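Shown here: the complex without one of its protein chains, the others still in place.
In this document, chain identifiers A, B and C correspond to the written order of the chains, with residue numbering beginning at 1 in each.
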Amino acid sequence: MLSLQGIFPPLPTPFDTRENLATEKLKDNIKKLSAYELAGFLVLGSNGELVNLTDEEKEKVFKEAREAIPKDKTMLAGTGCQSTRQTIHLTKKAASSGADAVLVLNPSYYKGLMSREALKIHYFAVADASPVPVIVYNMPANTGLDMDAESITAISAHENIIGLKDSGGNLAKMGEIRESVSPDFQVLAGSAGFLLPALTVGAIGGILALANIAPVQCLQVYQSFLKGHMQEAREQQLKIIALNNAVTRKWGVPALKEAMDQLGLFGGPSRKPLLPVDEQTRKQLQQLLEINNIL
Amino acid sequence: MLSLQGIFPPLPTPFDTRENLATEKLKDNIKKLSAYELAGFLVLGSNGELVNLTDEEKEKVFKEAREAIPKDKTMLAGTGCQSTRQTIHLTKKAASSGADAVLVLNPSYYKGLMSREALKIHYFAVADASPVPVIVYNMPANTGLDMDAESITAISAHENIIGLKDSGGNLAKMGEIRESVSPDFQVLAGSAGFLLPALTVGAIGGILALANIAPVQCLQVYQSFLKGHMQEAREQQLKIIALNNAVTRKWGVPALKEAMDQLGLFGGPSRKPLLPVDEQTRKQLQQLLEINNIL
Amino acid sequence: MLSLQGIFPPLPTPFDTRENLATEKLKDNIKKLSAYELAGFLVLGSNGELVNLTDEEKEKVFKEAREAIPKDKTMLAGTGCQSTRQTIHLTKKAASSGADAVLVLNPSYYKGLMSREALKIHYFAVADASPVPVIVYNMPANTGLDMDAESITAISAHENIIGLKDSGGNLAKMGEIRESVSPDFQVLAGSAGFLLPALTVGAIGGILALANIAPVQCLQVYQSFLKGHMQEAREQQLKIIALNNAVTRKWGVPALKEAMDQLGLFGGPSRKPLLPVDEQTRKQLQQLLEINNIL
Partner (left out) sequence: MLSLQGIFPPLPTPFDTRENLATEKLKDNIKKLSAYELAGFLVLGSNGELVNLTDEEKEKVFKEAREAIPKDKTMLAGTGCQSTRQTIHLTKKAASSGADAVLVLNPSYYKGLMSREALKIHYFAVADASPVPVIVYNMPANTGLDMDAESITAISAHENIIGLKDSGGNLAKMGEIRESVSPDFQVLAGSAGFLLPALTVGAIGGILALANIAPVQCLQVYQSFLKGHMQEAREQQLKIIALNNAVTRKWGVPALKEAMDQLGLFGGPSRKPLLPVDEQTRKQLQQLLEINNIL
């Protein structure tokens, strides 16, 4: 079974100044980040602006990312669409492009109709059709829909569904899920803001926006925990929260890209309606990078 | 300037049993509904499962719908995507397919970043690029993002943005918008559940799911109001609310399609993850149609 | 049966500069407001800071308010507490103080446990014990709990429960309630922001914070509607929304009190944690009063 242990950065998708895809820049970023002990990469998660790309562009990104991602690093591909049908279509494209597993965000547009039954049928259909293992993705801040522990437990019963990325940050729920699913179902933290707490209730790693700009710091929390160095782990965890907030819930993808630019990776613009950060935010980001000894 | 006065059904998009597009059925529905005094049709709104179609399919639906929609009826096309770029692309396709105006749902995936500024820049860019007038679409139950009166007022300042469909049902806000925008900005109710209240604060019509199955009843509320027959208008308004709830917030698009099937229009299946209604719901729908003298 | 037709101001509770009760000022306000064709007064609603008073103070306010309220004006008393027991206790005090009916806000602290059943048992127990008729009060912006149409309909079945004040502003729900309850159950708008829309779906009046400072303007909307002068009603309705927002959801009770001070009524301070409005808000209030020809 595919192991999801470790830290994965969800790669932003680079665009040029005209908002056209700049996949060469993506490859450059992957090469630079491959120097760290990261378990692999997520291509086209929320930070990858999956909702801002056409189907054609998504396939192109999958293919070019795979070319750059070393064979020994796992490639996860975000393929969740609103319809089951389209999700299956994109999942197959990701698999044929070389993704090792797909990360499937739940449909959420028709929130009121996304019953446990509807969600289960959706995920089972995707998992039945997928050539590669499926990871469930819960991201309530973006979808406005928080899948509950019962839903996720029911979905986890499918043999081709191997794990969960939960970005909600409800640790009691994560623990409840961990306790109710099969032992080999793999739970990943969806944000560096609660990486250590997640590890303590059984998560085996994380898909962390912060790992794009602070891979060492994320890995330190993870490794300190594995070694049982709890005090170090706590200090490392607490230190990264402010920077993590800055590039996630506070200023989002444009801030993550700005930080990457400051660090010598390629960030570049997001596609509108995402706006570039303003000058003040740029400076605050710089300070946060300095505080964390990254810049 | 294009008038939006009157009642528009947001057409569901027909699929066959394999979930393939069945545009002939759409044309049949349009023909049957064209017998009523409806002002026109919305193609690919929330009830049209716009999020469940590929770009190619969307263009096909626009084109075939226009073929069936009589010249004297207005065709509105739903073209809101998450990115400004894609929204513009689809807007141009809709215009070249013959749509008289486009209805643009706000992007909402990156909720935390959708500031008034970001929304205004988005809508202005779409309106600048659109060959046809733009209508703003606020649908918080689906997007999880409720654009406020200030945002909408700011957006309304663009000369190619001619109106608003508000499905939120906050009538104080609708009144506030009505009072603060230019007199020729046109406000439409987004649900038959509050059609009469909306008319009393200055809405000039509605885009109403219910108008697919109860066009006469929707038109009665509208016409009674225009004639100043307030008591009749009230009785007609109150009578349709339960049925309207059933085919909107309660059971949604699959219930609307089921009701259409019961009435001799083509409803058919929705694309998954939307599930068909169960047997009990089917019967309750039948009763509600009978109560309203439709069946 | 007690009629609730017409417009009721929910009186703010005056305090002196040390935050002690200043009931003489309350009496003065009542005398001045009694000059208008108001149906009566609500004592200790949300605007009366019911949650900021001790039980003893509540009784004192009920008694002194009744002394000042003319016999031909209806006195409504807010008596909703978190426990059924305390609500009954306060309801009896209000009745013995001369209140004509009590307005009972739903308990909401244990939100997750306030099932339809729990709410119904609560309201039925209060109505059984109350010497005067009971009016249900739904105020989701403050309680964080929005009682649904089914709950309110079930509660309305008790013969001593005669009406509803709904401040939620969901007009489709208000219509649904109007259609499902007994014809003699009386529905009141809970905010001037949607008075006219509410009247069109069967409300028979309103309990309106704005009626403390703009009784004429509120009465105009009401009377224009009764006379069938819909265009005048609309213009009057739209004109008051901005001022109504200012003294309700935007700046709340302290702004209402400030406006009363500006108008020669007694406003005075609120009890902390409610803070006085700042200088800028004071000026904006003044402008809004001038725009509405009140100042």
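Structure notes:
Keep this in mind: a contact is a pair of C-beta atoms (placed from the backbone, for glycine too) under 8 Å apart; a residue touches a chain by one contact, two chains touch by 3 or more.
None of the values given here were measured: they were computed from a predicted structure.
One chain is not depicted; across the entire complex it touches A, C. When the omitted chain is restored, the residue from A:K58, A:K93, A:K165 or A:R178 that touches it is A:R178.
Remark: the omitted chain is touched by one listed residue; of A:V201, A:L219, A:A255 or A:V277 this is A:V201.
For the chain missing from the display, the contacting residue among C:E24, C:E37 or C:D55 is C:D55, taking the whole complex into account.
Only one of C:L2, C:A125, C:L263 or C:I294 touches the absent chain when the whole complex is considered: C:A125. Where subunit A meets the missing chain, the touching residues are 169-172, 175-176, 178-180, 191, 193-194, 196-198, 200-202, 225, 228, 230, 233-234, 237-239, 241-242, 244-245. For subunit C, the list of residues touching the undisplayed chain reads 19, 46, 49, 51-55, 82-86, 107-115, 117-119, 121-122, 125, 141-145, 249-254, 271-275.
The definition used in the following text is that only the chains that are shown with their structure count from here on.
Of all chain pairs, the one joined by the greatest number of contacting C-beta pairs is A-B.
Mean C-alpha position of subunit A lies 34 Å from that of subunit B. We define each chain's centre as the mean of its Cα atoms; on that basis subunit A and subunit C are separated by 49 Å. For subunit B, no residue reaches two or more other chains under the stated contact definition.
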